[in-house]
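One structure is given below, encoded as structure tokens.
The other protein chains are all here in position, but one chain of the complex has been omitted.
Order of writing sets the labels: A and B. Residues in every chain begin at 1.
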Amino acid sequence: MSDEPQLPEASPAGPVAETIVLRGAGSTDGADERPDASIPELLESDLTPAIESILLVVDTPTPAVEIARAIGISIDETTERLRALAAEYDEQGRGISLREAAGGWRMYTRERYAPYVEKFVLDGQKTRLTTAALETLAVIAYRQPVTRARVSAIRGVNVDGVVRTLLIRELVEETGTDQHTGGGQLSTTSLFLEKLGLRSLDDLPPIAPLLPDVDPQMDERLESGLAELAALDDD
Amino acid sequence: MSDEPQLPEASPAGPVAETIVLRGAGSTDGADERPDASIPELLESDLTPAIESILLVVDTPTPAVEIARAIGISIDETTERLRALAAEYDEQGRGISLREAAGGWRMYTRERYAPYVEKFVLDGQKTRLTTAALETLAVIAYRQPVTRARVSAIRGVNVDGVVRTLLIRELVEETGTDQHTGGGQLSTTSLFLEKLGLRSLDDLPPIAPLLPDVDPQMDERLESGLAELAALDDD
Partner (left out) sequence: MNDTAPSLELKNATGLENQGTAPAVDRTKFTVHLTNFEGPFDLLLQLIGKHKLDVTEVALSKVTDEFIAYIRALGSDWDLGQATEFLLVAATLLDLKTARLLPKAQIEDEEDLALLEARDLLFARLLQYRAYKHVAGLLAQFIATAGKRYPRAVSLEPQFAAALPEVLIGVGPERFAQIAVRAMTPKTPAEIRLDHLHASTVSVSEQITLMRGRLADAGALSFRDLTDDCEHTMEVVARFLGLLELYRERLVSFEQHDALGELRVQWTGAAADLQAAAAADYDPDEEYE
């Protein structure tokens, strides 16, 4: 993406640090970075508010690194401050909730005030996913990347229509091709993560204990055999 | 609209005030407001956070009366709480600044941090339009004036974020309101023509012959169907 060099570690926060004047953003990583004389220096106590300011203009989950870069502090420190800010909002019971989702940070309204917020958010258009769509989404989420044929085999029904809906809603996307069958492979998107409020796929609830203990070889055979049957119409 | 009313848990804070149960939303300014029995009652300690939640999602300065109505308290109390919240932000030196301007209240970034916000905004900015933005712009150009909802329907996804970008870049503008739906209508600007090197919209290459021959009624049906699908509650 950007070719900006990694930001150096900023001085660790401490009781004395209050008086330490940090370098202005961008001035540290020299070279291709313009001196940015226009950017004033930040006090230690300004760092979190500066992060808060940036969060206010964010309109998509934003990785800590992008915020770190704008302010000129390390990613670690930024992440630490983001976490502390999120905890502060929670403790103070603010109407704002700072959350990490889909690999980035973003401000959300606090759940409990949803009924009031909804009067201002123009979208009577929240559509619910059907059971079919949810089941299909679940299989794709846990098996990704996965072909339509395989999803069909697991659900026991043709999933083309449902997959199309999920594609249009940008909850899944086509990522590559299966090397054996040549079928298009499906994966979930980052919108999927944000819609579920998950930081990453690792946050998906574990499914393994629920799955039957099938001899893997047999599992392979059965799935390939069934995939053939179910793949009446896989592309 | 969701109908799950209950608040997860009462806020933990507060000594005595906790027991005071306020009237449910809408019950005070009567008349045009429906009773909204589905909306839970707010505790005294929830009022300011609820206001904060609303402020987080409003895009234009919002009059206190609208907030008062949504929450179900008096305008005076709302104004008082807005002022107190603004003062709290100032005292705590937060990155958020709450200001009354243009007859309403809105959250802004704190001036002091403007250079960092600006750096953040510029860093993330691409000088080229994304594919999504380009496609949306193309639809608006050929269908203008056109509502967001219709553009969404044609594109098959929510376009609010992309339209926001196009508005900011002054490639499109809001021109009037759709008489049927009341939705804001979008048109391209003279900057758009300039960027594309055209003297007027008449110079846009004709595309009618290239479009698939769709019976207009069918087109309508298709689009309303797609709109439903695309009606993600996404931003």
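The definition used in the following text is that contacts are C-beta pairs under 8 Å (C-beta built on N, C-alpha and C of every residue); 3 or more make two chains touch, one makes a residue touch a chain.
What you are looking at is a predicted structure, and each value in this text was computed from that prediction instead of being measured.
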- [ ] Decide which residue listed in B:Glu66, B:Glu100 or B:Asp160 touches the omitted chain of the complex.
- [x] B:Asp160
Task: Selected residue (touches chain absent from view) among A:Ala50, A:Ala68, A:Leu82 or A:Val139 - done: A:Val139
TODO: Spell out the interface residues on chain B facing the chain that's missing from view.
DONE: 2, 4, 53, 56-59, 108-109, 114, 117-118, 121-122, 125, 127-129, 134-139, 141-143, 154-156, 160-161, 164, 167-169, 171, 192, 195-198, 203-207, 210-212, 214, 219, 222, 226, 233, 235
TODO: Quickly run down the residues of chain A that touch the omitted chain.
DONE: 55-59, 97, 99, 101, 106-111, 114, 117-118, 121, 126, 129-132, 134-135, 137-139, 141-142, 154-162, 164-165, 167-168, 194-198, 204-205, 207, 210-212, 214, 218-219, 222, 226, 229-230, 232-235
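Heads up, the rule we're going with is that only the chains that are shown with their structure count from here on.
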Open item on the list: Quick check: how many Å separate the C-alpha centres of chain A and chain B?
Closed with: 22
- [ ] Mind listing the chain B positions that touch chain A in their complex?
- [x] 1-2, 5, 7-8, 11-13, 25, 38-40, 45-46, 48-58, 62, 66, 70-71, 93-96, 107-110, 112-117, 119-121, 123-124, 156-157, 161, 164, 226, 228-235
